[in-house]
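One protein chain is absent from this view; the other protein chains keep their places.
Order of writing sets the labels: A and B. Residues in every chain begin at 1.
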Amino acid sequence: MPHRLLLPLLAALALLPLLPGFPPFWVTLLCYAGLAALVALGLVVLTGVAGLTSFGQAIFVGFGAYASAILTTRHGVSPWAALPAALLAAGVMAALIGALTLRLRGHYLAIATIAWNVSFYYLAANLDLTQRNDGISGIPPLRLGETALTEARAFYPLVLLCLGLALLATRNLLDSRVGRAIRALRGGALAAESFGVDTYRAKLLAFIYAGLLAGLSGWLYAHLQRAVNPSPFSLTMSIDYLLMAVAGGVQHLGGALLGALLVTLLRDQLQSLLPALLGAQGNFESIVFGLALVMLLQGAPQGLWPLLMRPFARWNGPRAAATPPPAAAPLPQRARPAPGTEILRAEDLQKRFGGLVAVNGVGFHLEAGEVVGLIGPNGAGKSTTFNLLTGVLAPTRGAVRFLGTPIAGLPARRIATLGIARSFQHVKLVHGMSVLENVALGAHLRGRAGALRAALRLDRAEEARLLALAWAQIERVGLAAVAHLPADSLALGQQRLVEIARALCLDPVLLLLDEPAAGLRHLEKAALSCLLDRLRAEGMTILLVEHDMDFVMSLTDRLVVMNFGAELAQGRPREIQRNPAVIDAYLGSAA
Amino acid sequence: MSAPLLAAAALHVAYDGILAVQEVHLAVPAGRIVTILGPNGAGKSSLLNALMGVVPCAGCVTFAGHDLAAEGVEARVAMGLSLVPEKRELFSSMSVEDNLRLGRFRLRRGAGGEAALKKIFAMFPRLEERRHQQAGTLSGGERQMLAMGRALMGEPRLLMLDEPSLGLAPLVVRDILEAVARLRDAGVSILLVEQNARAALRIADYGYVLEGGRVVMEGPPATLQADGRIIESYLGFRAAEPA
Partner (left out) sequence: MDLSILLVLVQDGIVNGAIYGLLALALVIVFTVTRIIWVPIGEFVSFGALTLAMLEAGQMPGTVALTALLGLGAAAARLWAARARLTPAGVARCLLTALLPAGLAALLAWACLAWGAPQPLRILAALAIVTPMAPFLYDTLYRPMAGASVLVLLIASVALHLALQGLGLIFFGAEGSRTESLADSLLEIGPLLVTGQSLIILAVTLVLIAALALFFGHTLLGKALRATAVNRLGARLVAIPPALCGHVAFTLAGGIAALGGILISATTTLYYDTGFLIALKGFVAAVIGGLASYPLAALGALLIGLVESFAAFNASAFKEVLVFMIIIPVLLWRSWRMPAALDEGEE
């Protein structure tokens, strides 16, 4: 991501008030823009990266502000000491609200946050604790030694410092093991779960992180304004924050900054201009903002930041060639079962969808170090069988044992921890993430570092090992030259190879490949065949669904043929090719 | 044969960076059954979807002499082109009868529905028995009959069927393909995509074999049946065809 322009932008913002004749009121505006940018930054993580929309960020700003206001005015706590409490209040609230709503589909979260925000507003306006509509005044200012930060000019550096730190922490967080899990939520939830990511926890983490940034903003607000009342924490403000993030560019850290600046400054100008033009009092700027946002969504749904960055693309873009990450100590590996021992046995598997029986009484076993093909005509139930083995679906009946553990009905991420990795028939790579990062997602279970360590950059040693591992797998599938490119810019055949590299990162005992050769050109198929051959020689067990019969027949040791959801035949490729029942299944009976 | 009802020239369909269909030339004469055979992933469905306008394509498609390039799905249906897709795409929470009546939506909002409904029920008596049942509760064969019935309610000139035998037991397959043959005799042109090569060739007047998105062979059924290459393209080897 192009972060390099952020530093000059922050520096410019810092120097701006030093210009001679810079109006003091504008410094105040810049302060408020900075506070809003903190909240919008949280929305970049939450909405832009994780794909969750919240119309309730003002709640968390409110919790931060009220917590600090109450502690400092009534309990004599120093404003600095109130910061952890403010963050705690916002964070706990985010955890609670998130726990209640994050298991639901995205638009429920959006609607629920609207309800939460309305409730919060009325609560704050009616509780004695928050002093109802009057709010709490007389909040002490922040002090640095003897100086009280009462003037906007004095407060402004603190805002910039917080913003700079938040930007840094956010960048660090997103560029880490946890960050990859969060980034995988958009469009790749199923893939992420298949590599051991607890997507619910990843969502919750993003929600809490956004809540914390909002809480920080609230704490600053309380001590800048030195009074709080319910109105700055209304639904309207939440909508404003989202508007800022979307207008600026909800997928870019810079977008939060740009959007907050733009909306805050523009609003101030319009507020004085529009009533004069229209000859009436009222908040008419919302008309302009509403229409502008609609036009933006229609014309530039990515926001303004990417438009602005386009001229700088050349020196800000990805490096010209892929460079391998620095070498690092290899990660510990799983013990491999001896070749020939049985590692997986499926018995009498059945899956019903309503009245439809997709898989009916399928049973087979796999031995360590063999390549087995699962073939059959369209609609025979091959992909459903795959999904039953990997925990995407729970079987209606039947059992699967993997290395002695019963796994039927376990969730996908539990099965991943046992050493089963897979690729998908419809490629599931995270858009916008590079090949290297996509592959590193497969190594999720092989790291430990959490969000805090990531934000503070204490995860670098482990991260280096994960990236070195990912790089090694990319080299293995022959994609080193394109490792730095966005994965979605590759041809479909190469994307399938990325999926295989990602699966290898898990250090699997069993590799399940769903149509790995589809869309590959002739030479690529030969290379894939070689790769799978080598993996087999290393002791890997592979089960693959594939339609390219040349590929299947030359590669596999054994075939399982399905038809009408049931097992039709099992055997060596040569026997299968001559099996009249199989020929009939493929060509249809002559009857 | 007269001028074809549907003709495609130099058709290319690409998505996700791969060419699913390349350089396909194809003609469906009026009143004939033309079948497209080929293994899984050969591009058969992509071809039908492109002809219907569901996915974009490059090349030239004409229907009854009209260039279809600028026409959307609805316009193509209005011209008499109809697709029964592989996944059937029924209105699952609605009754069988409602599904059928909606098939006639394009004809002045369903005018003449009763007579058309009778014809469909005569063709598929099972549907009349299930008339008030929800489409989602039907068995696989009934769903296929309903999908075909819904398409026929719109009185298409050309019916495109995507794998009508998919997942169906052999007896049901025979029923459905016999219905297809009767439709041809009633004057409806048919473009039939099938994996079930033998069954399709029994009723077809002409066939194309698609492999890797290209037409590798075409000809009348007798020619195709005699050629071992069909088996080769399906199973990846050349074998003596067991009678």
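Rule of thumb we're sticking to: a residue touches a chain if its C-beta (ideal position, glycine included) is under 8 Å from a C-beta of that chain, and two chains touch if they have at least 3 such contacts.
Keep in mind it's a predicted model, so treat the numbers as computed, not measured.
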{"item": "Sole residue of B:44, B:101 or B:202 that reaches the chain not shown, by the stated touch rule", "value": "B:101"}
{"item": "Full-complex contact with the absent chain, from B:74, B:114, B:129 or B:178", "value": "B:74"}
{"item": "Residue among A:84, A:157 or A:290 that touches the chain left out of view", "value": "A:290"}
{"item": "In subunit B, positions touching the absent partner", "value": "52, 54, 70, 73-74, 77-78, 82-83, 85, 89-94, 98, 101-106, 109-110, 150-151, 154"}
{"item": "Touching residues on subunit A - with respect to the absent chain", "value": "47, 51, 53, 55, 100-101, 103-108, 110-112, 114-116, 118-119, 122-123, 126, 186-190, 193, 199, 239, 242-243, 246, 278, 280, 282-287, 289-291, 293-294, 297-298, 301, 392, 412, 426, 428"}
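Definition applied: only the chains that are shown with their structure count from here on.
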{"item": "Euclidean distance of C-alpha centroids - subunit A vs subunit B, Å", "value": "41"}
{"item": "Residue ranges of subunit B in contact with subunit A within the complex", "value": "16-18, 39-41, 136-140, 163, 165-167, 169-170, 173-174, 194-200, 230-231, 234-237, 239, 242-243"}
{"item": "Subunit B-touching residues of subunit A, taken from the complex the two chains share", "value": "354-356, 377-379, 427, 490-493, 495, 515, 518-519, 547-553, 564, 577-578, 580, 582-583, 586-591"}
